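Apart from one protein chain that is not included, each protein chain of the complex appears where it belongs.
Note that the chains take the letters A and B in the order they are written out, and that residue 1 is the start of every chain.
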Amino acid sequence: MRCWPMTEYASTAHASLEIRGVSKSFVVDDSDVHALSNVSFSVEPGEFVSIVGPSGCGKSTLLRLVAGLDSPDAGEVVFDRERVDGPSLRRGIVFQDHRLFPWLTVEANVALGLLKTGGSDAQKRKTARRFLALVGLDGFEKAYPHQLSGGMAQRASIARSLSAQPQILLLDEPLGALDSLTRSQMQAELLRIWQHERVTMLMVTHDVAEAVFLSDRIVVMDRNPGRIRGVVDVPLPKPRNRHDPGVLALTETLVGRLETAVP
Amino acid sequence: MIRSVPFIHALISPGIVAQRVPAPQHRIFRRFQSIAIGAVIPLGVLALWSLAVALHLMRPQILPSPIAVWQAGIDLLRGGDLLAALAVSLQRVVLGLLIGGSLGMIAGIAMGRSRTIDAYLGPTVRTICQIPTIAWLPVFMLIFGIGEELKLAIIAKATFLPLLLNSFAGMRTAPQRFHEVADVLELDAWQRLRLVTIPAALPLIIAGLRLALSNAWHVLIVVEMLASAAGIGHLMAWSRTLFQLDVVFVTIAVIGVTGWSMDAAMRWIERQLTPWSVEA
Partner (left out) sequence: MIRGTARPRSDWRGVVVPVICAAIWVAASASGRWNPHLLVPPRQLAGAFVESAKNADFWLAVSSSLLRLAVGWTIGSLAGVLLGIAIGASRLAERFAAPSLNSVRQVALFAWIPLLTAWFGDGDTAKTILIALAAFFPAALNTEIGCREAPASLIEVGRVFEFGYWARIRRIILPSARPSIVAGLQIALTSAWIGTIGAEYLIDQGAGLGVFLASARMDNRMDVVLVCIVALGLIGFVLSTLLRLSFVRGAFVRDAVLADD
């Protein structure tokens, strides 16, 4: 049984992600859709990287490949110097729909990430509570998912993924289902959580401003076929201000680039 | 039933959008209003009935007066006959449900989890589905005679199918997205069963239980009318033979009320055990 110390991700130093020449196609209505074509990039430990691009550029597909929920037709995904061969607790993933188990309380849901760790039930409850407090949900341990708002449920989902202390956290448009007010709040939360836990995070989003607000680097993708157009560094200091001229300028540039993309 | 909400604006606090909140008095009034409207037809029927009796439109054996029916009901209750009959009937239902329902659930779960078992048993089961329970009655009567075994057998049959079908569907129902979460969380097969498959199946299984209970009650009445010396169906058939229509009316009402109560109890159980599905 692995037992990570509370806030140290000991081998994070070596757990980098490498995507090498990955391609994936689907057959939709008798024609081939090249969701991804020869995509390569890497993510260093502790980074916050976002993937942006128009819809259909394969960003979600790419994330699922990293998670191990699907496998590439060509190329490989290497994490912590091992080939990714299936889903694993070490690569946690937060989906757009929170996917909390409706029949479990919030606390029990978060504790799902602790099933594979040692320790007594009391210890696990304590750990679950700690993560709930981290995401700002203390007091809601005994609530059921259907009693939570969208933002709260998503936070619980993040807590669940984090409780397993993954080496990388994948986020698939985590804030896409939330209204814009909640989304802004959650972006700040996400940043705070990242700064606190220092987990490597790889996030897919269609919201460029969100990406600029949160990321150290931004991977810009294009579609038909899905491929990388470029990777942009965001050297601005964190925590960032949405209205900071540097942030705004970068956002504008990226949006402009995406808009001139081939339709 | 949709109640129209009166437009009473209550400002929660400045700057927040005004919300329409019905004042408590209005809610009580609305509730009373719904009950009153719903009662119009039953009261009307009651009025016509009393009128017909008062005008001697039909012989009292054919159309007993409402009072006679009420009196008959009280007498039966006091005499203990009614409760005794009800007890016998309910006992049969519960017993039959335990037998048939658990067999059905086990079979349904087995078929749901194993495609192999489903391939072998599925077509046979689905063909047997086509034959209504009541058609089995003569066959069972020949096999089991007219004793308790007959009642248990036919109730078991009536409860077997709904639970089988619903358990089967329930096992197949946990959406793919929950299984993906289970994948990432590296749950083993037992944990997956305990934490994903069975809870997801529970609402459907309970729905199957409700249906089974309703089926069982319906079938039991028929069996008791035909081949029983006890139970509420027998009470009804016997009083019909004696042309005591007031008792017949009472038994009809009791059958209806009991059926409704059992369903209400199941709905309560559903809310308790699977609170999330009732909200959904």
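Just so we're on the same page, a residue touches a chain if its C-beta (ideal position, glycine included) is under 8 Å from a C-beta of that chain, and two chains touch if they have at least 3 such contacts.
All of these numbers come straight from a predicted model, not from anything done at the bench.
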Candidate in contact with the missing chain, chosen from B:Ile109, B:Ile155 or B:Ala237: B:Ala237
Option from B:Ile134, B:Ala229 or B:Ala265 whose C-beta touches the chain left out: B:Ile134
Options B:Val40, B:Ala54 or B:Ala189, residue touching the unrepresented chain: B:Val40
Contacts of subunit B with the absent chain, listed as residue ranges: 1-2, 34, 37-42, 45, 62, 116, 119-124, 130-132, 134-139, 141-143, 176, 217-218, 221-222, 225-226, 233, 236-237, 239-240, 243, 245, 248-249, 251-252, 255-257, 259-260, 263
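Here is the rule we go by: only the chains that are shown with their structure count from here on.
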Gap in Å, rounded to a whole number, between the CA centres of subunit B and subunit A: 47
Subunit B residues touching subunit A - in the complex, by the definition given at the top: 177-178, 180-181, 183-187, 191, 195-196, 199-200, 202, 274-277, 279-280
Subunit B-facing residues of subunit A, complex: 67-69, 86-89, 91-93, 95, 97, 99, 101-104, 112-113, 115-116, 144-146, 161, 164
